[in-house]
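Of the protein chains in this complex, all but one are displayed in their positions.
Showing chain A:
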Amino acid sequence: MATVTYKGASRIYPGTKKPAVDKLDLEITDGEFLVLVGPSGCGKSTSLRMLAGLEEVDEGSIFINDTDVSNLPPKSRDIAMVFQNYALYPHMTVFDNMAFALKLRRTPKNVIREKVAEAAKLLDLEDYLDRKPKALSGGQRQRVAMGRAIVRQPQVFLMDEPLSNLDAKLRVQTRSQIASLQKRLGVTTVYVTHDQVEAMTMGHRVAVMKDGLLQQVDTPRTLYDKPSNVFVAGFMGSPAMNIKTVPLGEDGAKFGDVIVPLSRERREIAAAGDFDKGKTEVTIGIRPEDCKLGTEADGGIAVEVDLVEELGSDAYVYGHAVYSDGTERFVIRCDGRNMPRLGDVVHLVPEVGREHVFHAITGDRIE
């Protein structure tokens, strides 16, 4: 039962000026499953390792419950961690791997046996307790790593990309197992991944990071529906949102001759800023599922089809805009049974009210 609080926590690696994690402020409530997500090098793993005590906190502090743990060694923090490569002890059996932490705490032998047996049952590892890690498959090793964390009954679970060494199918399976396990145990969990699908499906809340800076923390739904800036908008969702920076006209955003209308308030906010005279721009984001194929008369943006990805239930049409020398690319989701062909010119009709508007310079969302 624990909360975790980052208070302006920074990590500056020796010899560098730019912080790897820059004044991170984050509150994680008791029992919450929080996912840290972002591209590689964004500081998500560093943030997790700071909480684990494997990286130093150079500025600010980190609290577990009301205790400032910034200067405590890992073993005094009562946390358990699952590593990307599992970090199982290669010379110990599965049983000993799981029992190691308990043995170090001088837990009575019968209690250790009980707890390990319980975890092994939960993770379906009962038949492998006598094996060494090298005699296990990737998925089994992953479960042993989970088991090692579970038997300790720590205050906080830390998971550093625990699924990235599994094959695609197993990853999807294990994903749901971890999520339901966490729900059952109710232990506060911080989970790091670069995979936005994992983040969306597992997290109660998701924290998106980029270049050491926290971009947005919110529920997956809100992140998807109301991304606070262009980066979050582009990062969450697959295929990615169509994000285009276009000239801001009298009535709205100008995609060539097509105008996506914007309210006056939005236009005013978008126009504020250091634009060259007459070159005011605005960034518009449209999710592939928030547009449909229409005709020119519907006010559609003409797009020439480059590629059609058929996924059975639906299909994604990739194409480049006919306006602006074909440099702008678009993705549209459409019905799998009624698809255009390669080279066709189709018309992308944005669904009214579903577009996302961002400031062209700051990238911030404009409501």
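What we mean here is this: a residue touches a chain if its C-beta (ideal position, glycine included) is under 8 Å from a C-beta of that chain, and two chains touch if they have at least 3 such contacts; residues count from 1.
Rule of thumb we're sticking to: contacts and distances are computed from a predicted model.
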item	value
Hidden subunit of the complex - UniProt protein name among "N-acetylglucosamine transport system permease protein", "NADH-quinone oxidoreductase subunit L", "Formate-dependent nitrite reductase membrane component NrfD" or "Aspartyl/glutamyl-tRNA(Asn/Gln) amidotransferase subunit C"	"N-acetylglucosamine transport system permease protein"
Touching residue (missing chain; options A:A87, A:L213, A:V322 or A:I361)	A:A87
Touch criterion as defined above, residue of A:P73, A:G278 or A:G343 at the omitted chain	A:P73
Missing-partner contacts on chain A, residue numbers	52-56, 71-75, 79-81, 83-85, 87-91, 100-101, 104-105, 132, 134, 148, 152
